[in-house]
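All protein chains but one are shown at their positions in the complex.
Order of writing sets the labels: A and B. Residues in every chain begin at 1.
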Amino acid sequence: MKTSKILFFLAVMFLSGSAFAQTSKMNPADFHGATADKKSYKVVYQLNTDDEKVIKATMRNINNALDDPRLKGKLEVELVVHGGGVAVFKKDQPYEAQLKELQGKGVILAECENTMRERKISRDELFDFISYVPSGNGEIIIRQQQGWAIVHP
Amino acid sequence: MKTSKILFFLAVMFLSGSAFAQTSKMNPADFHGATADKKSYKVVYQLNTDDEKVIKATMRNINNALDDPRLKGKLEVELVVHGGGVAVFKKDQPYEAQLKELQGKGVILAECENTMRERKISRDELFDFISYVPSGNGEIIIRQQQGWAIVHP
Partner (left out) sequence: MKTSKILFFLAVMFLSGSAFAQTSKMNPADFHGATADKKSYKVVYQLNTDDEKVIKATMRNINNALDDPRLKGKLEVELVVHGGGVAVFKKDQPYEAQLKELQGKGVILAECENTMRERKISRDELFDFISYVPSGNGEIIIRQQQGWAIVHP
């Protein structure tokens, strides 16, 4: 009796072992991405360069995340801008329409106050519909420790 | 009686619904950053380039995070250096004073041992007050899974 139980137990272990091997060697064509089974998702996007390519990619990336069928309607986004990234918020730059579109989708637009001081930028130079945070780095850290994801395009 | 209860329930739902709509459409001027209500915060900074601009930005960013009024006195930082980032730790580079200042604030300065082997760098070439970790990538992964935030300037 005891031996049969042990044999049965070993058989189960062996079978589940090979099942595990099979999933880890699954057919790549069968993988279509992680499943979003949470009720809501939160992400901080970090922008810290005035490189036009990166600025545009960051806004495109945020839109792609918001449009991902898995996250549609349940993703909260905060764009944290520091260092050279401040360019995106400058009135003399061509991003007003895209920023307002993002804001219309609920995206928080947050500029680092440290950057403002370090670069001697006045709030008058930036769009008046943005928010300010004490430091972009602090914001990114606090958000992650509140459970937000981070993406740095 | 029952109907009144249902009406009351619907009214509550309606009111909380509009309250939610209001917070999600809050005035950007009213947002001043996330609240740091945890007792302590931990963050890994990743540096993997010898680009002087990025090296300097990384050290400035760490100082800004440590000085953020929300995190003051409760932020632990580890600077994980790998790849080209090793430049920051080289004796012939001009970062000794800034690194010692960071270390004085409790920042762990960690160099990747893989990089040392791959680039055939001897420990004699680097400042003697730094620490070494088996791999910078492993360190970044383990730290995150221990609950640390990650910032890659």
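Points worth noting:
Here is the rule we go by: a contact is a pair of C-beta atoms (placed from the backbone, for glycine too) under 8 Å apart; a residue touches a chain by one contact, two chains touch by 3 or more.
Just so it is clear, the model here is predicted, and its values are computed rather than measured.
Of the listed residues A:52, A:68, A:101 or A:125, the one in contact with the hidden chain in the full complex is A:68.
Interface with the hidden chain, as seen from chain A, comprises residues 24, 28-29, 31-36, 38, 41-43, 57, 60-62, 64-65, 67-71, 75, 147, 149-153. Where chain B meets the chain that is not shown, the touching residues are 46, 48, 82-83, 103, 106, 108-110, 112, 114, 118, 129-146, 150, 152.
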